[in-house]
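The structure under discussion appears below in the form of structure tokens.
Complex shown without one protein chain; remaining protein chains in place.
And then subunit A:
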């Protein structure tokens, strides 16, 4: 028997193989809700041999036809088990190789129809589709089913309407309307066509003469309306009314479909708009990053030049007056300790308490370097070490409060209300814990606080003994503790005290050997620091009363009043607008800020004007008018000048053209500002420090652990900022 079975099986294999190939997905059937049909019973009975169900009937049947059943079924079940996949619900019949699939085989093999990729695609997709979630239909889906919409929108929906229209067509003799219409449009009319071209549709309301017997008769019969010519009948009319109602419903369906589509499209548009806004913000951020990289590049170039110039001088002894590249114009990132990166941005992480009165001026050499801060009614600015946060010492010499400070590396220049400008070497502060004057000047070194008190009490004793300083300086330096001798030491008369101004020096700026100061005597003076002499004096009053031709137009009334006031009244005093805490002062600084580069000098003064001077000639060649109150702070770079004033605005001017580029409005008077290509940081009479992002035009405030009273002064380098406020505290921020 084995040969016969093999013969049988080889024959059947031919059928099996293509069939098995044609059904790649042999899946278990899902449960059927109806009970097993008669056919299924027979099927199960015959095949149950391989489903491990023990029935007597099945055994008998399988014994009856073992030859046929065994090889084919074995092959088929083997193939089926290879490809069987089961789905979630428990399948009731495991083998799909039943008579149904066998029945399908001849159809498939017949070649009348080939399996296309479309077929396969459909079948394969079934799996994943069945797995997807089916939510409850809501909204439109539950109101208008697909079929309803189908019936409402297919072309045959229009059929009833056209049918009704045709019902209304009245049989009339041909009027030749088409010819009329065509000639009215200017088209050539062709030969008469027969009536099959379609009947003309006329309105029922028209009353038309219908000539029955041609034109010859001419007699007019009674006019009959067209609607009387035809009777439609009650059935027809009711049918028409039903159709019309259905058509109206169809219109309702179509309307709701369109509404749904419109709302979906609106949602999509809103989503796309949101995406576009985000992308535009990303663009702005990219722009900001680009500006930062530009600055960094400049910084790197400067450093390259600096280091290259340093190399030949390495062996040489450092000069006491080695004035470094000014930090105010430096653009690139600063050197910071690695821990600085861990600081959260926008937080004041250090507070220096030491002053007892509101801060009037501050500056520092570099982040985590040396800070010099001055406050009201205190003639001795304090020197701090920013790395440790400890006070190193004080600068003694001024007799009145210090109004402006600039620190470059170890050199410090202060301008005081007493009209003098002093040059300090900050390195000497370390030595004996006291501020000192420069080499020639002399100063004393003493660490004991008790002595300080004595000296302060002794007042102006050693007022103007120049010679003593020279002689006794070294003696004192050696730590000779002698109160009397110390008392005779005064810095007022040192060579490196720069005297000249008659009133308080309120603004100064120095770079390399050149210093420019502005004072309340309404003049600007230029000094040479190597000799200590005043090189030039620029009179602002003269510039006010001899205005140059300015491109920005006429003097506004407020400025005229200011200039008049400035010129006539001896002392200049303007009440400031109230700060955030309600307090206000009399503002008396005529020169709010100065800065120069090369021979171009820019000053902001009490008449609200920003003036550009040529230091070679001493003339103001341009006046920028716009502020309506005194200018309190000023800075410029290659492209812009930023000035803040008591009129609560910051104006950004174009350096070359002289026009206002931007005006930022605040709630209180602006007392200090600093800017770079990407941001403007300003102290505007509030406890928080205002930061304006120039690329995204967003304002923000630095408040965390901030001042408890309005901020007066600030200065930042890269991501490190120092601010001083009326609460007498100096706070250090990470930006």
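Here is the rule we use: a contact is a pair of C-beta atoms (placed from the backbone, for glycine too) under 8 Å apart; a residue touches a chain by one contact, two chains touch by 3 or more; residues count from 1.
Here is the rule we use: contacts and distances are computed from a predicted model.
Novice: Name the omitted chain as UniProt records it, choosing among "DELLA protein", "TMEM9 domain family, member B", "Mitochondrial fission 1 protein" or "Response regulatory domain-containing protein".
Specialist: UniProt protein name of the non-displayed chain: "Mitochondrial fission 1 protein".
Novice: Looking beyond the chains shown, say which of A:149, A:299, A:578 or A:600 touches the absent one.
Specialist: Selected residue, touching the omitted chain: A:149.
Novice: Determine which one of A:133, A:171, A:307 or A:342 touches the chain that has been left out.
Specialist: Missing-chain contact among the listed residues: A:133.
Novice: Quickly run down the residues of subunit A that touch the omitted chain.
Specialist: Here the touching residues of subunit A are 3-4, 7-8, 11-12, 15, 27, 29-34, 37, 39-40, 43, 65, 67-68, 87, 96, 98-107, 113, 116, 118-119, 121-123, 125-126, 129-130, 132-135, 137-142, 145-150, 153-156, 257, 261, 265.
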